[in-house]
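A single protein chain has been removed from this complex, and every other one stays in its place.
Moving on, here comes chain A:
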């Protein structure tokens, strides 16, 4: 690609990304009452989506090849345990990350 093609491509990507973010706000503008179904979806979707995002984070993990996703699963349980125990954001995330990095270096 030439330099102008690269810049043009970036602008296309920026505009298309913005469209995906803007569309719900265009379809359901402020001055009109949002349908109850959409309000319900807005309330319940975050819960379903966070489940999807957690799975998304593990999408590259192979469960049929060594180490069979074991370090990821231990890290996953570690973060849940630490967070339910202390409810300290940085401890859960920093500690969990450190724990996982040690696991993949020295254990698996």
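We adopt the following convention: a residue touches a chain if its C-beta (ideal position, glycine included) is under 8 Å from a C-beta of that chain, and two chains touch if they have at least 3 such contacts; residues count from 1.
In the analysis below, contacts and distances are computed from a predicted model.
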item	value
Chain not present in the shown complex, as UniProt names it (candidates "Predicted ATPase, AAA+ superfamily", "NADH-quinone oxidoreductase subunit J", "Alpha-D-ribose 1-methylphosphonate 5-phosphate C-P lyase" or "Cyclic nucleotide-binding protein")	"Predicted ATPase, AAA+ superfamily"
Chain A residues touching the omitted chain (full complex)	1-2, 5-6, 8-14, 16-25, 28, 30, 34, 37-60, 75-76, 79-80, 83-84, 89-90, 92-94, 96-97, 100-101, 104-105
